[in-house]
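What you see is the complex with one protein chain gone and the rest in place.
Each chain gets a letter, A and B, in the order it is written, and its residues are counted from 1.
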Amino acid sequence: MSGGCEPTTSVGTASMAQTITKSRGAREPVTGTALSSRKKRPFLVDIYSTAVGKKYAMAISGIALMGFVLFHMIGNLKMYYGAYELNNYAAFLKELLYPLAPKGAVLWILRGGLLAMLVLHLHAAWSLTVMNRQARPVQYQSPRDYEVANFASRTMRYSGMIVFSFLVWHLLDLTFGVVNTVGTEGEFVREEVYQNVVRSFDRWPVAAFYILANLLLGIHLRHGAWSLFQSLGWNNPRFNAWRWAFATGFSLVVVIGNISFPIAVLAGIVKV
Amino acid sequence: MNQLTNLKLKVWRQAGPETKGHFESYTVDKVSDEASFLEMLDQLNERLISEGKEAIVFDHDCREGICGTCSLMINGRAHGPQRATTTCQLHMRTFKSGDEIVIEPWRAAAFPIIKDLMVDRASFDRIVEAGGFITAPTGGAPDANLILVPKPVADAAMDSAACIGCGACVAACPNGAANLFTGAKISHLNVLPQGQSERYKRAEAMVHAMDDQFGSCTNHGECSAACPKEISLDVIAMMNSDFRKSKSKNRKALSRG
Partner (left out) sequence: MSTVLNAKVPDGELRDKWDNYKADAKLVNPNNKRKFKVIVVGTGLAGASAAATLAELGYQVDAFTFHDSARRAHSIAAQGGINAAKNYQGDGDSINRLFVDTIKGGDFRSRESNVHRLAQVSVDIIDQMVAQGVPFAREYGGMLDNRSFGGAQVSRTFYARGQTGQQLLLGAYQQLSRQVGLGGVRLFNRTELVDIVVIDGRCSGIVVRDLLTGEITSHAAHAVVMATGGYGNVFFLSTNAMNCNVTAAWRAHRRGAMFANPCYTQIHPTCIPQSDESQSKLTLMSESLRNDGRVWVPKNADDSRSAEQIPESERDYYLERLYPSYGNLAPRDISSRAAKRLVDKGHGVGPLKNGVNLDFSAAIARLGRDVVEERYGNLFQMYERIAGEDPYKTPMRIYPATHYTMGGLWVDYELGTTVPGLYAAGEANFSDHGANRLGASALMQGLADGYFVLPYTISNGLAPLLNKPVPTTDHPAFVQAETEARERFNGYLNIKGTRSPDWFHRELGKIIWDYCGMERTQQGLEKALSELPALYSEFKKDLRVTGTGESINQTLEKAGRVDDFFQLGMLMCRDALDREESCGAHFRSEYQTDDGEALRNDEEFCHVSAYKWTGDPMAAELNKEQLVYETAHLATRSYK
């Protein structure tokens, strides 16, 4: 109830609870919902605190990771020129910008950057997933009939997670040799990149996991490489049709390139 | 005019916001195919009342597809199977005799269920209150033709402004995100010359209000597919870009474009 003429404007909280009763009793009217001001925070923290900002982070880190997988794949094509070329290429990476920078420095910066991007990507993915779960605490009780949401878009977190676990395996296998078979000298030799790859893929379960992970990466990218345009607000009706074409093309190139390696090994085209 | 017979309805009944709900089955023996979906529910309700039972609560008003009051998840789709069509505009022509029709309320944390199929969409109003307007107090406006709006701009604004605030986008979104709704209002006002002064303030405030209540967009596109007004995903991109600029632009220099 409200009486005569006392000022009634109150600073409300911007919650929708005002319009629905939680427990019986008079509902409060809605007012002053836009009065609470946000606290000022540094630009990046501020933007990252919102879902839209986190999608920017996902897209930017996604692009960095896309750059990595693309160049990683192109670099690995050296495999088809033989062991010398590939191992040389690996050595070249260590000497990037040498002698301007110390040996290995740039590579470590790149690795550090990639790792940061990966962490950012994962953190954003994780927190958005939590947010989305909270946005629909009670699921639909009858089956949904999706119209356009597809397998790729609905499995981003799963395809992403499998790609991630593959990544870990992949590093343990070929970078640290923890799970690789021993080299010529009886132990894992990091510099023998070519030999390591061939020995690894000769084990068909490894090849199969690799192929599967890459197919999932392709699926992840098929949605992701389109999605990033939206997330970054890159939208122009004149070019929009190309965004899908780009995503499809990009994921095909990466996947075909990558998958060709184990197949080539298993088919004996590439061998020690 | 034909009759549909023997429709099997599974309707979500829930007594209040905090009670547990369940599906209740009803059979609609006969209904004209000219009837609208809501008229079919009206007839069922009349029957329930005559049986002394409580009528099914559902939101509706204009029944012309413009007020945005009707809702309903019909067979897993927001507003039912017909594209670009609100539930109230859906006609029984789209169904066949003997069909099973499952009807659920829209589900999202920001759309709490009031009763049965009725949900509270006031969270949308909070987004508009935050900034979905142009500050133009009554009385001070210049002559309307002083502000020239190129036709393509007016058309684009109108495309976005066509949103009826029904919430199908949120209901359909696997993440319960309201980006299409919010983006539509932002795009409507942000493309117009009149909306420029508050452009970035608006985007910022509305996105924050949206963020407080809804999920996040992962670009499934399900919202736009469910939207009865076919609002384009473009509005989301525009919102994202204006939001970023809202955080980075030097607003003291906005008039320089």
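Please note the rule applied: a contact is a pair of C-beta atoms (placed from the backbone, for glycine too) under 8 Å apart; a residue touches a chain by one contact, two chains touch by 3 or more.
Note that this is a predicted model, so its numbers are computed, not measured.
K.L.:
Please identify which residue in B:Gly21, B:Gly65 or B:Pro174 touches the non-displayed chain.
P.N.:
Selected residue, touching the omitted chain: B:Gly65.
K.L.:
Determine which one of B:Asn75, B:Gln89, B:Thr182 or B:Ser246 touches the chain that has been left out.
P.N.:
Checking each option in B:Asn75, B:Gln89, B:Thr182 or B:Ser246, the one touching the absent chain turns out to be B:Gln89.
K.L.:
Name every residue on chain A in touch with the hidden partner chain.
P.N.:
Touch set of chain A with respect to the missing chain: 1-5, 7-12, 19-21, 24-27, 29-35.
K.L.:
Even though one chain is hidden, which residues of chain B still touch it in the full complex?
P.N.:
1, 15-16, 31-32, 34-36, 38-39, 42-43, 45-46, 48-50, 52-55, 57, 59-69, 82, 84-85, 89, 91, 93, 114-115, 118, 120-122, 124-125, 128-130, 132-145, 147-151, 154-155, 157-158, 161-162, 164-165, 188-189, 192, 194-195
One rule holds in what follows: only the chains that are shown with their structure count from here on.
K.L.:
For chain A versus chain B, what separation do you get between their C-alpha means, in angstrom?
P.N.:
Here the centre of chain B sits 31 Å away from the centre of chain A.
K.L.:
Under the touch definition given earlier, write down the residues of chain B that touch chain A in their complex.
P.N.:
Contact set of chain B toward chain A: 10, 12, 17-18, 23, 73, 75-77, 81, 102, 104, 107-110, 112, 114, 120, 122-123, 125-126, 129-131, 172, 174-177, 205, 207-209, 211-222, 224-226, 233-234, 236-244, 247-248.
K.L.:
Where on chain A does chain B make contact in their complex?
P.N.:
14-16, 18-22, 30, 33-34, 38, 43, 46-47, 50-56, 128, 131-132, 134-150, 153-154, 156, 223, 226-227, 229-235, 237, 240
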